[in-house]
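For this view, one protein chain was removed and the others were kept in their places.
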Amino acid sequence: MCTFFLYFTEQINNIIYGNMSYRTSIRNKVYVFNDLKTLLAKASPLRSGDVLAGLAADSYEERVAAQIVLADVPLKNFLHETIIPYEEDEVTRLIIDEHDATSFLLISHLTVGELRDWLLSDTADTITLQKLAKGFTPEMIAAVSKLMRNQDLIAVAQKCGVVTRFRNTIGLKGRLSTRLQPNHPTDDMKGIAASMIDGLLYGSGDAVIGINPATDSPASAVSLLNMIDDLRIKYAIPTQSCVLCHVTTILQIIQQAPVDLVFQSIAGTEKTNKSFGINLSMLKEAHEAALSLQRGTIGNNIMYFETGQGSSLSANANYNVDQQTLEARAYAVARKFNPMLVNTVVGFIGPEYLFDGKQIIRAALEDHFCGKLLGLPMGVDICYTNHAEADQDDMDNLLTLLGVAGCNFIMGVPGADDIMLNYQSTSFHDALYLRKVLNKKPSPEFEAWLFKQNIMDEHGNQLPIQSSHLLLQ
Amino acid sequence: MCTFFLYFTEQINNIIYGNMSYRTSIRNKVYVFNDLKTLLAKASPLRSGDVLAGLAADSYEERVAAQIVLADVPLKNFLHETIIPYEEDEVTRLIIDEHDATSFLLISHLTVGELRDWLLSDTADTITLQKLAKGFTPEMIAAVSKLMRNQDLIAVAQKCGVVTRFRNTIGLKGRLSTRLQPNHPTDDMKGIAASMIDGLLYGSGDAVIGINPATDSPASAVSLLNMIDDLRIKYAIPTQSCVLCHVTTILQIIQQAPVDLVFQSIAGTEKTNKSFGINLSMLKEAHEAALSLQRGTIGNNIMYFETGQGSSLSANANYNVDQQTLEARAYAVARKFNPMLVNTVVGFIGPEYLFDGKQIIRAALEDHFCGKLLGLPMGVDICYTNHAEADQDDMDNLLTLLGVAGCNFIMGVPGADDIMLNYQSTSFHDALYLRKVLNKKPSPEFEAWLFKQNIMDEHGNQLPIQSSHLLLQ
Amino acid sequence: MLSNISKNSIQPDAWHSLKAFTAARIALGKTGTAIPLKEILDFKLAFAHARDAVYSLLDTQQLSTELEIFNLPVYSLQSNADSRPIYLQRPDLGRQLNNESKNKLQDSSNEQFDIVIILADGLSAEAVNKNVFSILQLLMPALQQYAIAPIVMVQNARVAIGDEIGSILKAKLSLIFIGERPGLSSSDSLGAYLTFNPTIGLTDESRNCISNIRPEGLQYDLATEKILYLIQESMRLQLSGVRLKDNAGSIEN
Partner (left out) sequence: MLSNISKNSIQPDAWHSLKAFTAARIALGKTGTAIPLKEILDFKLAFAHARDAVYSLLDTQQLSTELEIFNLPVYSLQSNADSRPIYLQRPDLGRQLNNESKNKLQDSSNEQFDIVIILADGLSAEAVNKNVFSILQLLMPALQQYAIAPIVMVQNARVAIGDEIGSILKAKLSLIFIGERPGLSSSDSLGAYLTFNPTIGLTDESRNCISNIRPEGLQYDLATEKILYLIQESMRLQLSGVRLKDNAGSIEN
């Protein structure tokens, strides 16, 4: 224990390179980290994507050394030392230009390590955290997450509260919502409807009924939107719909189709977003177009974003920044547009970025924590692919952990098997399990609807459904 | 999906070998499992100990095949086909001879798979499960656990309720207790007392204050017992003490020392127990000797047992039975003596039996589930060694999962670092974390004491302790 | 009360008939909040098989024989990912031809082509083995107006390897058929990615994708229709990717 006092941490201003150099020594071994982004990468818990990118710490000792150094970095540094140049990247510009200096003032005297200790203290309560959200930059929050154990990520996230509204209220304490995801490999209307009915009768779909269309055909997107909307109106379901095609496709049809939420995959660098075929002004255009439809009844949170660690490296657009920090930067893009839902699709891509259940679980808890602290309505697609080293037991663990952490929503996929996207997510049953063991309820408006439809009783128990049930007609 | 109906499961009575043979075929591949113990082993989720023993399934498909077959095995078979011969093993005799046929009647018509489905149904409530406990054999419960996902193990365990009493009440709903474990490498009295005070001021120690002595010297055990007892009496702490030396050592000193709980490590075969230097009649003798002291004030649960997967293989005493089934058999030994506490020390031995965090988590959930269903007051030593592939994040995950599952107690070790046993367990802080995020309280008698000592308030928050505090005098 | 333990604890779902409309795991029934064991075991078995599909191999022998009818040279190439485990961990290597393959291709021709067709294992060679010939039978006759490059089969490949192949062969457009990651209900789903002016370093906004091609997914004739539409439009507009929309009329009509 006393060995701690043998390590010394010094930060020297490196005049030659014009930026800070970070160093410490452990048992006579000197560790030097040239810049903040290197420090962040080396301080990251092990994951395959950072190894692939050549950014991970070489040893566990080096990782701890980086964490020791990172703990002493003042939060202010993050405003001065950008990890991707301001001139080259519009996401950096967004982060810097929209940073709320007033909120930041409250924490501007802290180091990353002091922030960690404060976040865990009892004075960091829900309201204070909400007020501070705009004062945090993604990099600060990514940094602090790297110093946190899984239990810290859970305990702090549990204290956050991010509530959004469109036709219902998502994110209240004691609530757990689900995106109903009724995908079909040919976008067959009847097939999709069948999965939707199944989900609704299992109490799923309050966050959104969201279809990934197999094709990116605008015509098909219109049909799908009409179909969900008809159903929603017919049964007076207090929820919102979404077809997850490319934002340009939605923009093309937004005047002819009943568009509730606008979807887009986003990432943490301009260059990655470009590889997704988007940029901030396109998102702005879509956001405004959707707002102009005025379809929300109790609120105007209208965007649905998906993210996930690894996409930047995959697009050769990572600027040697570790994947978790880049993920947090994607949240800066998201929060610009007051989204209804932000979903980190954590195990979706594959083992090259998150190798196994352990890495997927860690990444999910980080993403959920970072998003929440930055003020986002985070949900998690608790998922894995068949080429990763993970299975249902890992997902059960993550599901339960995220429930305790207060995740806003999870996916509802029939039997956890997405037959179009080819991966395993959470089932309608999984959500019921989680609600039961943690005593959680769906969104209040949706809950009232479930009562009325005799799908659920006040104790949260599913009621037996007869074949004469309204939804089966 | 429809592929399911292509698999057929048949069980044919193998006349030549005089026992059942179990088989199924998948995609034209025939899987034959010669006997129940082979079937159980092949159906087990992957773990290094079963691989080491040469018992694990060769492929994931074979594992599922075994599970498919196991699902159709009638529970009755477990009473007829013993996995370790009745003649050779006193644990088998204990299981068979003390099996409660009356309770079993209620489930005797079920198969293992039907039992799994029933356990998850709403009719399997706390009271029913308590009534059935004596009708289950360890092998039946081990079998059913192999068919369960982690979420099943959690959900069913949460419904169990096993309450025990000595000087306080352990295992009530909404409660989480801790064993305070103040070990010291030289059994130094002051060193141990320092850790005890630390723990008590962190609200730890309601399950037991239990010291592992570094030596097995009877004299030293007497001193330690006197020391804890003096402290307990001085501060009127409603808890029990234990020195975890060998049962023969306790028997030697029981007349001269204040022995509350009697400890022993136990395992699932007579031969392993022999390697631990014990047998059932020694345990009986110790149990009776301890009872005769009449030190319990509100109850007579007086034994403290520790178990953990892998010990039988390590002692060459596993009879080619998988380690999880053997672990469940250890619970038959435990329940014979109405223990106050049963603790599965799940990651304690090392990677040869449970390789990494994933295997440790799975094993812990299984052990907790099996013990609870068999009617035992299960706690878990959430732990790992430095030669295993695990870290604090895995422990945080397991800690949180076991909290949801309703685990009776966990360990409280200063800073999670046992400086004598050389492994990492849970800290006093970990228990506070878990109580906070899940809104759990300590044992009621102990809770009242914590209030009185101004250590904790009614909301479960720790109060600031002045250096003038009674316990620091 | 205690004697009521029934052999069957499953509450079935009243909408079993909806299963006719989808392969999705709907109407599973439940016990408490849990999925019935029978369905769990079925899921696990599918999981075993999906995992195996990741390690399936491109049947280059069989494919070569089948491709003979198109009267085109056929190349069998390898990426820089030497083995399946490396392939899974190093997507960067799966996007590059290995040297031998590169040389082979460079030596092959100095012509310019309109379209190069590539068959890549991706995450499920099974998908290519099972589906690609059927679709090529429909597609090739409709491409007669174009100069078609030699057909390239490539192993341990990612989508972007088409950029390198297309640029070496100086093709205006590359069309790569590649095995999508295997799912539980379909371990043999084929994807097609189309890139105009394939050049090393392109990213995905420059491509179009036709996904889920298989008998139980997007059927061969409809897939062919879509691909043809996109090829025509791509050639006409001289671009591909997000600015090229699939306006071929939705599948349903």
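Observations
Just so it is clear, A, B and C label the chains in written order, and each chain counts residues from 1 on its own.
Definition applied: contacts are C-beta pairs under 8 Å (C-beta built on N, C-alpha and C of every residue); 3 or more make two chains touch, one makes a residue touch a chain.
No experiment lies behind these values; they were computed from the predicted model shown.
The missing chain, though absent from the view, touches A, B when the full complex is examined.
Looking at A:21, A:44 or A:67, the residue that reaches the missing chain in the full complex is A:67. Between the chain not shown and the residues A:128, A:256 or A:461, the one that touches is A:128.
Check A:53, A:94 or A:155 against the missing chain and you find that the one touching it is A:155. When the whole complex is considered, the residue among A:35, A:100 or A:117 that touches the unshown chain is A:117. Set against the missing chain, the residues B:37, B:184 or B:372 yield one that touches it, B:184.
One chain of the complex is left out; on subunit A, the residues touching it are 1, 3-4, 7, 26-27, 59-61, 64, 67-68, 71, 106-107, 109-110, 113-114, 116-118, 120-124, 128, 131, 147, 149, 151-152, 155.
Although one chain is not displayed, its contacts with subunit B can still be listed: residues 48, 52, 182-195, 197-198, 201, 214-220, 223, 246, 248-249, 252, 274-277, 314-317, 350-352, 355, 385-387, 391-392, 414-424, 427, 429, 432-433, 435-436, 462, 464-467, 469, 472.
Rule of thumb we're sticking to: only the chains that are shown with their structure count from here on.
Farthest chain from subunit C, judged by C-alpha centroids: B.
Averaged C-alpha coordinates give centres for subunit B and subunit C that are 49 Å from one another.
Taking each chain's centre as the mean of its C-alpha atoms, subunit A lies 37 Å from subunit B.
Counting partner chains per residue, subunit B shows two or more touched chains at residues 122, 149, 151, 155. In subunit C, the residues that touch at least two other chains are 23, 25, 32-34, 44, 46-47, 51, 185.
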